[in-house]
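The structure follows.
Here the complex is missing a single protein chain, while all its other protein chains stay put.
Labels for the chains are A, B and C, by order of writing; each one numbers its residues from 1.
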Amino acid sequence: MICKKIKLAFQSLFPEPVPVPVPAEAESVGEDQDKKAKSPTPPRTDGVVEREYSIHGYHLDAQLAPAQLITAVTLLDEAEFFIESITGVDWIKDNQLEVVYDFSRYDFDLCRVVLRTRVDRKSPEVPTITTIYPGANWHERETHDFFGIKFAGHPHLIPLLLPEDADFHPLLKDFKA
Amino acid sequence: MGTQNIPSSVVQFALADKLINIGRANSFWPLTFGIACCAIEMMATGCARFDMSRFGAEVFRPSARQSDVMIVAGTITKKMMPGIKTLYDQMPEPKWVMALGNCAISGGPFAFEGQYSIILGADVFLPVDVYIPGCPPRPEALLQGIIELEHLVSDWKRWKNPEAS
Amino acid sequence: MNSPILLQPDETFILNVGPQHPATHGVLRVKMEMHGEYIVNAETVIGYIHRMHEKMGELKTYPQFLMNLSRMDYLGALGYSHGHVLLVEKASGIVVPERAEYIRAIMVELNRIASHLFWFGAFVMDLGGFSPLMYALQDREHILDMLEAVTGSRLTYCYFRFGGLCNDVDDDFITAARLFIPRMRKSMKKYHNLVTGNIIFRKRLEGIAPLSKEMCRKYGASSAVARGSGINFDVRKNEPYSVYPEFDFDVPVYHECDSLARYMVRMDEIEQSLRIVEQGLDKLPGGPIMPDKKPKLIKPPVGDYYQAVETARGSFGIRLVSDGGKNPYRLKLRSPTYSNMHLFDEACRGMMIMDALAFMGSLDLVIPEIDR
Partner (left out) sequence: MEHQFSAFLYQEHVLWIAAFTLGGLAFALGPIAIVYLFMPLQTRQLSNKALQFIECGMDPIGDSWIRYGVVFYLYALIFLAFDVDVLFLFPVATVYNTGLFASSIRDFIEIVLFVGILALAIVYAWIKGVFKWERKTFLRR
């Protein structure tokens, strides 16, 4: 089953959250544990969670740091996933913006994967994945339109759905018309 | 409004103008300018069942130079407004505007507080002659709109007023 | 096949296939840099009919948002409200009675046939043939009459409710649908003779705009755009939902990857939808159309839910982030034409402009669905 393979591959992305901070190579998950109080449940740590498909509609839900995004997406690209959509969620209570990536498969062994990255609301910066998936171009421009999340390295980050000179971001919770 | 505010011409014969207005009333050439759902009802009106050509209005001209009526069929967004203004300018006189559907009349279902990208109605920046309510209005409503525009353009009546007799 | 671009063209001009253009079927603008008749590169500009559906989703309660979905894609509107209703039922655990599920499936398939008929008429008109539009819309009017008798509106239906439907289907709808199916099959034969066999039509479409499987995957294309390139992806089969497992129908897949393949996929889909409607009418169970105890106020529990459905234009997905309140915290509408149209810029390089417009017709665009 492709889901098992992807789940294991993702687990390899996150070394066990060993308490001592891992020295400064790529993903030192220990430090950037985001202290996010998501309502009563404990703040969600970076990692892969298996979701109940019949209720939530997707199988794997992985939360990663923005730096690990490219590795995860190339991993999915090699596994023949197609990009479903990229969107943003504004968690104003935790002062954070979340970028949600949806991936799915064309063939019958079904595995819907959702990648989430959380960035600070003041300076939202996420690396672009248009180099891997050119189909993400519009999705990223639209998320930039609505939430103001900058996608570093995006070839053409101008407003897509809003007028060319638009500087407001309408889907933020504190947007006044 | 109709013919009142059409700029004047060099020669004005009352009788000739009356005849010309009857000609205009019987052959409106709408501009193919479908924006949203009302455009589908406009196309359905142009097709076989509701048949706009009974009133001479089935010739949909794509270019603004050859059209008389601009049927604004759909929601006008702030990004689209300059385009509509340009199209209105490029249409030769005499020209009329029909606002088809609630969105073209007053923003329709998309006029809620906190909206940021809709112009609330075509009459904010266009001189609208006929308003056709509905979301989307039935094809018969568009046909009645055309007949209303005919009554505005020339006092020739296609059939006697049923209520009057 | 036309020759590829040999070298940097000396002088090009930029042509606006702009918001008001008969071939774009709505307010879509493509800035095409042209060398003579050939497109050097194209940049699609959208947003001319952005109507803030997602913002409205956050400001309105769940039942109030029902009417928005049919204004997003008004040709196949029932498919979209079907997705929205299934999502909220899945999230808040409402059980839908059997009869309502069957009626929903029948209505969605009838709406899909109406949408494909409208696309067929408009697509052949793009290529210059005017009379098929008249025939196709005449058949579509039959379907609209049936749907209007039950739902009350012609395009923008608000017929589904969370848990079932707003009113039941009476007998003359069923007899009308049974009469409609053989008549529709007869006119499908007529369309195939009138259009599919036409040599000019085939010459205009064969080998035009080949979309490789890799490009479809990179852009996330679905429905006839993907199935025309040999990808067997139909949400009703890949991720079965509602009562679709009970129907036996097959998914037309063509491997030629050109515009003619996309055309043939949609024409065969009409036949498959007719089969579904037939089986639906045969197996239509009795019983209620709304669950007896329905929660007064729809408040899905906290969490993140996603539902994908197969609409006339592709796999339409809705993501609901709920914080337990009566308004969704975030409602993302993943529109299929958004991804289908996205590959237009890359696919139309080096093509002639009339082939590019035929290619745009074969993508079956509805612009308010792209801009949302």
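Methods note: a contact is a pair of C-beta atoms (placed from the backbone, for glycine too) under 8 Å apart; a residue touches a chain by one contact, two chains touch by 3 or more.
Note that the structure is a prediction, hence the values are computed from the model and not measured.
Novice: Let's see if you follow the contact definition: name the visible chains touching the chain that is missing.
Specialist: So, spelled out: the chain left out of view touches B, C.
Novice: Consider the whole complex, including the chain that is not shown, and state which of C:N16, C:S131, C:T175 or C:S212 touches that chain.
Specialist: C:N16
Novice: Among B:K18, B:R54, B:K85 or B:R158, which one is in touch with the chain left out?
Specialist: Candidates B:K18, B:R54, B:K85 or B:R158; residue touching the omitted chain: B:K85.
Novice: Check the options C:G36, C:G93, C:G128 or C:P182 and report the residue that touches the missing chain.
Specialist: Per the contact definition at the top, the residue touching the missing chain is C:G36.
Novice: In the complete assembly, which of B:G56, B:P94 or B:P133 touches the absent chain?
Specialist: Counting the whole complex, the residue in contact with the absent chain is B:P94.
Novice: Could you please point out the chain C residues that touch the chain left off the display?
Specialist: Residues in contact with the chain left out: 2-3, 5-21, 29, 31, 35-38.
Novice: Counting contacts across the full complex, list the positions on chain B that touch the omitted chain.
Specialist: These residues of chain B touch the chain that is not shown: 5-11, 16-17, 20, 63-65, 82-95, 125-127.
Everything below uses one rule, namely that only the chains that are shown with their structure count from here on.
Novice: Does A-B or B-C have more contacting C-beta pairs?
Specialist: B-C
Novice: Calculate how many whole Å lie between the centre of chain A and the centre of chain B, each centre taken as the average of the chain's C-alpha atoms.
Specialist: So the centre of chain A lies 48 Å away from the centre of chain B.
Novice: If a residue has to touch 2 or more other chains to count, which residues of chain A qualify?
Specialist: 162-163, 170
Novice: Among the residues of chain C, which are close enough to touch at least two other chains?
Specialist: 47, 50, 52, 55
Novice: Would you pull the chain C residues touching chain B in the complex into a rising list?
Specialist: Listed in rising order, the residues are 18-22, 25-27, 47-52, 55-56, 59, 67-68, 71, 74-75, 118, 133-134, 137-138, 140-141, 154-156, 367-368.
Novice: Which residues of chain A touch chain B once you look at their complex with the stated criterion?
Specialist: Checking each residue of chain A against chain B gives 162-164, 168, 170, 175-177.
Novice: Can you tell me which positions in chain C touch chain A when the two form their complex?
Specialist: 46-47, 50, 52, 54-55, 58, 87, 90-91, 216-220, 226, 231-233, 237-239, 302-308, 315, 317, 319, 321, 323, 329-330, 332, 334, 338-339, 342-343, 346, 371-372
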